[in-house]
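To start, the structure under review is shown below, and the notes come after it.
A protein chain is absent from this complex, but the other protein chains hold their places.
Naming follows writing order (A and B), and every chain is counted from residue 1.
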Amino acid sequence: MTDQEVKNKIKTEEYFVNMGPQHPAAHGVLRLLLTIDGEIVKNVEPDLGYIHRSIEKMCERDSYQQIVHLTDRMDYLSSNINNEAVCLAVEKALEIEVSDRVKVIRTIISELTRIASHCLWWGVMGMDLGALTTYFYAFRDREMVNDIFEETCGARLTMNYNAPGGLMYDIHPNFVKRTKDFIKHFKTKIPEYDRLLTGNIIFQKRTKGVGVLTKEDAISYGVTGPVGRGSGFSCDVRKHHTYSAYDRVDFKEALLTEGDTFARYQVRIMELWESISIIEQLIDNIPEGSVKEPTKAVIKLPKGEFYQRVETARGELGVYINSTGTKNPYRVKFRSPGFSNLSVLNHIAKGSKIADLVATMASFDFVIPDIDR
Amino acid sequence: MNFLTMNIPLNITSTIHDWIYSIMPETAASITIMVLIAVAYLALFAVAGLYLVLLERKVAAWFQLRLGPNRVGPWGLFQTIADALKLVSKELTSNDRIDKFLYNLAPYFVIVSTLIGISVFPFSKQFQAFDINIGLFFLIAVSSIGVIGILVGGWASNNKFALIGAMRSGLQTISYELSVGLSILTMVLLTGTLQLSQIVEVQRTGGWLILQGHIPAIIAFCIFMIAGTAETNRAPFDLVEAESELGAGFHTEYSGMKFAYFFLAEFINMFIIASIAVVLFFGGWLSPFGITDGITWFPEVFWFLIKVLVIIFLMMWFRWTFPRLRVDQLLTLEWKYLLPLNLANLMLMAVIIWMNWTI
Partner (left out) sequence: MKNEDLQNIINGLAENLEFTTEESEFLNVLVPKEQLHAVCNQLKSNPDLKFDYAFCITGMDWGKELGVIYHLNSTEFKHEIVVKVKTEDRENPTLDSVHDIWLTAEFHELEIYDFFGIRFNNHPKLRRLFLTPDWEGYPLRKDYVDEANMIIK
């Protein structure tokens, strides 16, 4: 019997499986309704809203300083970068020029945040694929970054260090030394990560050729961040629409063309190296200056629309503020990277196996509060 | 007195055997002895299972740069007793749409097959419960029964995830039994006998089998370790219970004592695979270079357990380092790579024996 004849004789049925909101490996509360035929996934329908907190509606009621505090609950792994986005938007609207010291410190803290986020991503990716030890190794390094943040910013996860006009307060005297120690320690750790996971043949077989995303699809679906860069879409906001101190440092944009899970993995590892290089270039020469430009206590933006984009660890975060001149914004929209990245999941997961879906989702690095806002 | 030739009269088994036969009529005595052996093995099963769990947790902690359980008792030694008490006292939940008979029957399949499995191992010259002349063959046959328990458990749970997990496990076990059997067969060519105590005797006179067989024996050992890890559903072949993918696989719906049965059976299976490896490749209860041979049972049991623990440590090392294989990659590995390699190795061993090139 030919293959086709066998298929016609054996009747199979598709069935629905819930990769439910409570899931040992879910990256948050995401419900995926899978239609599966045997082991092949036929359709993926995400069901969102489990952690929707109507941040955009709350922003219409709050003042501009209060909006900053809402943003770091969105993508809590890049909380500093989210705060920076709103502060930059407000400063662009008020035409405030912050001092160099503020720009450099903001850049260093953003890059440390990116390193911490990628550390957690690496640990979780290993754990999703079965290498359970990677989680502990990654958290050991992330703890060091969290300790630095706790000393300077006062919190480990939701920092709120940026304020419109500059920073909340100056950096702690230990900040420079601890950051340099961390960089020295971390540079010996990334080769360890490579030995543990990247070079492992089982890992490579699980990720190469899996979940391929072409460049045209990436642009059309608006997929940015390491996912887009793994497919060849050059979208690094730090290069194309520079902000803060990124114009005075020298770094490469991690760009690969294969578009599979392994390429996305390698892009993030390359970004870890680039972040270390950026911090090294800036940490020794933090210029003197004021850390906060004076702003009015009640900030009122001029009438108009303002858009600011930043590069979080997940991709391009856009803040759109529509103001009518009052002390609250009229409409705030957060263009979240996770939302666009999730929309492409159905397209690339069709026809793959359940295990491949898990590997693909791990490489996308979803943080569901970012998608749900 | 020369310590090595002193034969301390501590023949426990023959002492007890004679004593019981002297105080009871024959049938009652033989039944009593069987019951005693069964109780001893159940105790061994429980203790070994529980302490292997603790060992796994400590080894995992060591790999993950943390301490592991160390509060309950010194070095956490009483942790497993606490865990056992907890599991015994848990509520046996189940939903009302399960197939009651099969659901309750499933754990017993896995336990009975592992218990029969450990009964044939020679822990020392005297301590072997069941020394039959088809020992290895019997062992492989009995360990295949365990997979029925998994399939039945997954089906009876009336749960899609459990069913997927059980199906995956079924096909994984059936595929890798081939490799296990063929690698064992490769070594049987060297020994010429299937009886386990005889296999250890062959190694006492000629040296450990892995050295006698050199190249094909080493290849057979590697294949046996890979296939053995896959047989027991341990990482990197643990997609059956892949927590990150499908809840908890086939034992999602089990709780309390029934879950404990599945859980312990996995660890005892690991013990069985390690014991087969030790008996077939590393000399069973013999000491390296024969330093303590002849001194009754105590050092022999000690050497056996040490070797088994080393192999178990190796299997635990696999689990905490490697990511998981996908199910089609697992099958590809077996059918396209391990099976042809095994067959070629078997022929190589046959050629080496025929040409008398063994050490």
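We take it that a contact is a pair of C-beta atoms (placed from the backbone, for glycine too) under 8 Å apart; a residue touches a chain by one contact, two chains touch by 3 or more.
What you see is a predicted model; the values in this text were computed from it and never measured.
Q: Of the chains that are displayed, which are in contact with the missing one across the whole complex?
A: A
Q: Just one of A:F149, A:F175 or A:Y221 touches the chain that is missing; which is it?
A: Here the residue in touch with the unshown chain is A:Y221.
Q: Among A:K42, A:K57 or A:K177, which one is in touch with the chain left out?
A: Residue touching the chain left out of view: A:K57.
Q: Against the chain that's been left off, what residues of chain A make contact? List them.
A: 48-49, 52, 54, 56-57, 61, 217, 219-222, 233-235, 240, 303-307, 309, 316, 318, 320, 322, 331, 333, 335, 339-340, 342-344, 347, 372
Everything below uses one rule, namely that only the chains that are shown with their structure count from here on.
Q: Can you name the residues of chain B that touch chain A in the complex?
A: 60, 63-66, 160-161, 235-236, 238-239, 242-247, 319-329
Q: Enumerate the contact residues on chain A facing chain B in the complex.
A: Touch residues, chain A against chain B: 15, 17, 23-25, 39, 126-133, 135-137, 140, 196-197, 200, 202-203, 205-206, 353-356, 358.
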